[in-house]
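What follows is an incomplete set of chains from the complex, kept in their original frame.
Chain naming follows the written order as A, B and C, and within any one chain the residues start at number 1.
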Amino acid sequence: MTKARIYVTYKSTVLDPQGNAIQTALHHLGFADVESVRMGKYLEVELHTDDTSRAQEEVEAMCQQLLANPVIESYRFDLETVQ
Amino acid sequence: MSRTDTAVSDADLREVSLTRSEYERICAQLGRAPNRVELGMFGAMWSEHCGYKNSRPLLKLLPTDGKHVLIGAGEENAGAVDIGHGLAVVFKVESHNHPSAVEPFQGAATGVGGIVRDIFTMGARPIALLNSLRFGPLSDARNRYLFNGVVGGISHYGNCVGIPDVGGEVNFASCYAGNPLVNAMCVGIIPQEKLIRARARGAGNTLMLVGAATGRDGIHGASFASLDDPELSHRGVVQVGDPFMEKLLIEACLELGETDYLVGLQDLGAAGLTSSSVEAAHKGESGVDIDVSRVPCREEGMIPYEIMLSESQERMLAIVRRGAEEHVEAIFSRWGLHSTVIGRVTSDGIVRVRNGGEVVAEIPAHLLADAPTYVREGTLPTYLQETHAFQQESLPEPQDYNDVFLKLLASPNIASKECVFRQYDYSVQVNTVQGPGGDAAVLRVKGTPAGLAVTIDGNGQYCYLDPFGGGAIAVAEAARNLACVGAEPLALTNCLNFGNPEKTDVYYQLEGVIRGMVAACAALDVPVVSGNVSLYNETRGQPIYPTPMVGMIGKLESLQQSTTLAFQREGDVIALLGPQTDHCGGSEYVAHILGRVTGQVPSIDLDMEVRVQAVCRQSIRDGRISSAHDCSQGGLAVALAESAIAGGIGFQVDIPGAGRADGLLFGEGQSRIVVSLPEENLAAVRALAADHGVPLTVIGSVQGDAVVLGDTVSVPLASAQRAWQNGVAEALAAAG
Amino acid sequence: MRIGIVQFPGSNCDYDCLHVIRAVLQVQADLIWHEETQVTGYDALVLPGGFSYGDYLRSGSIARFSPVMRAVTEFADDGGLVLGICNGFQILTEAGLLPGALLRNSALEFRCGWVHLRVESVKSPFMATYETGQVVRMPIAHGDGSYVADPAVLNRMRDNGQIILRYCDAEGDVSAAANPNGSIENIAGICNENGNVFALMPHPERCAEPELGSVDGLGVWQAMVLALTSVPLRV
């Protein structure tokens, strides 16, 4: 099995109101060190294959087709072979 | 079957929330000791939540019969009333207080999901949601978290399933701090002949479980709901709702309701598969034989005990004609839903649970369904001596009435709740004629000239200070809110939120409130068709205010014959229907400005109430009045201000009545409705009021852009509007 | 004439649109299940509001892969009239039939209420009954209505008259205060280059009957019928 960890974030040109709201809330809570917060999505996808290059291709395709919207988002992922 | 574990420890019993004597009763009735699975099933079915152990004798007092009633309280998942045109309206309110105290967003969301299932399980399309909420003061961070979470959860779930959320209430008081109240109400509509019953009938028919896979969610939820300190008890049982799955279930079940494949349909709520199968068997005078090994599970290694008690959301039990299984499966699978045959209807009256070949529980359905009941004795709560002794004269009279008036408008209990209901889709389904913001919401009934009016009301503070009077007022106020839009009340549903009934003063409150409701139901001729009881609402031994919520449905023969609370035009006369008083005990004025919840609740003359409502309703039908709004929290002054703000026009009013101005303006005397009307209609309305023996006092006129009450209050309408509009947001922000 | 309303799992304004077309316009209409692969026999298509697939992942992201969407795309490419409302708008942008994307409302809350809209362009046949500059009032109910597009794309849309509706106040002023969701340039509705695909976040089906408080949305439906009766029907 291969486990893919996929991170989808807004492109830097896209405003992230959720990140901003969290930043404000953290400041209210007294976390004065916080400079910036960006919020994104995190997906864990388990694939029934041990073939990393195949997994690589498949996950790439999933991200392009469904998991990220190229108009507003970018993505990256890493793969790990698991039991 | 294992019949060995006779020695049951106190800890075992505590886990299933049964007492030793209840355990002994089970042994005697079964003629043997129950095994673990059976004990868990008894615990769930005999919990207050499912079994109404403490409340049933009192609930029996409520009138359940009436000329419009098709299905009365207790018969089915929800009650049904005849609204003419061959249609029935199905409705019910339910609490999700304990789960919401632990995880407000999901707790409230799954509360909505649960009440919606109660409605479409009867074949009815859900057409409206309402919610009634109570929190501790917004000055506390935890309360703000609960408030935001609960509203967000209701919004998330209700919007996704596409049912307009058209009304509700939000109130704040310290007693709800550790124990918020989240009551959700759902209304559905259906051609009468299509009503589906939750019955398992016809030996050999098939039980199919539909919807979400079963996880370890909410095991013991029903029993835990019957324990105080939800913080501790509920941690492990939080569930995440899936409104998308629910939407699919609604559509699939309604489609199934159009076929003749169904014998019965039952949602899985508290106590999951146990209560749904027991109730379906019991009501169908049948038995059921279930194989838990067939139940699709979400988690590995789930044991029969867990499967029978799981409260996983978005599941339904369909009782299907033998032979129709494949057709039923096809309908569900078209909607992307899994359905699985898990058992059969039998004729022996026994609920038999197997795990593959092995029988793991075998109990006559009626033993599970008939929980023991406890008739308790109440004692007069000691605090009442002090609150009854309160002397209104001891109040210092305000120096600055304008200031007090604006503060009262900004009190989170009185201020606009728009920041809440704008998060709810209230216009989907294209029926919403009057959405939230008025006395009652009005929905059209497509294909007919008729309208439905709906409201939910409750005032815990009144019930705390006077259980009987508060109970009566809750019912009267709901009916009055319907009268203000011109509707005739048909029936009510209720949720009784109380503390631990084993305490004699709490039991006194419960009994008093119910008796008060009974009196008002009788006077107004409104029967109770459904309801729910939520007891043990306490934090660290401190009970909440006794808080009955009354959801009421009314009918408008014609949508044309309706009105809103908004002033319509300059020059209209403003009149007060009903008796004026300067009594201010128990009011929001005393609570908010003076910081004390005390005094005698305003007395209610139910006979006068009935007549005032009749006059209001008739004047609306006759097309004689421009606006109507009842006096509730904040009294006459606030009622006038709300009509002015809604209409965008001010008023000039001479304060009616004799006594101190604060009492006259802010006191919460009952049976009062502020109406505005064109001068030329005054004589006719006056005559109608006189006919009914209802006082009508002309108090001023709609005019200008200021709010003027005699020489006492004078503020620009814009200031009043600002205070009222921003009250809740400012309370949220002020605390930072 | 026959209108098709595409029904996705989780659509919840499908019956509302059906009601308006059948009961108010007296025109024939059907629901088209998302698993259909053909839309033959329909003269115009509506993608209704709701929460297709629960709005999971991103609103509209899963629905756009429904089998029917290939046929919808072909229909649109052939010049067929396609109206997207709310979730329908989101699905059309995800499917690439309209430019840009719809993000979470800037207040991070679902917003239900009435808004004023200024008609910026009547390029789309769906707007034939309105006039440029006209101010109308319609209900909104959405959580993801904040429209975004690249500056270059926006410029092209502006030049081409594709920006159809903007949020404004009662006087027609397009101001930040009148923007309910943080949408760029207060955009509430747009069309494609040809104008045959039009989508908006407000709900014209909820304001097409006087009982519901406004009939300002009726024009969108009437314009659709007008366009279908004044041009030869598609075969």
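Basically, contacts are C-beta pairs under 8 Å (C-beta built on N, C-alpha and C of every residue); 3 or more make two chains touch, one makes a residue touch a chain.
These numbers come from a predicted model, not from an experiment.
The complete complex stored in this file has its protein chains present as A x2, B x1, C x1.
Criterion: only the chains that are shown with their structure count from here on.
When the C-beta pairs in contact are tallied for A-C and for B-C, the bigger tally goes to B-C. With each centre defined as the average position of its C-alpha atoms, the distance from subunit A to subunit B rounds to 41 Å. Inter-chain spacing, taken between the CA centroids of subunit A and subunit C, is 30 Å.
If each chain is reduced to the centroid of its CA atoms, subunit B and subunit C end up 36 Å from each other. In subunit C, no residue reaches two or more other chains under the touch definition. Residue numbers of subunit B whose C-beta contacts span two or more other chains: none are found. Residue ranges on subunit B touching subunit C, taken from their complex, read 152, 155-156, 159-162, 242-245, 247-248, 335-336, 421-430, 432-433, 444, 446, 559.
Note for the complex: subunit C touches subunit A at residues 57-58, 61-62, 65, 93-94, 100-101, 103-108, 146, 148-150, 182. Partner subunit C is touched in their complex by these residues of subunit A: 14-15, 17-18, 21, 41, 65-67, 69, 71-72.
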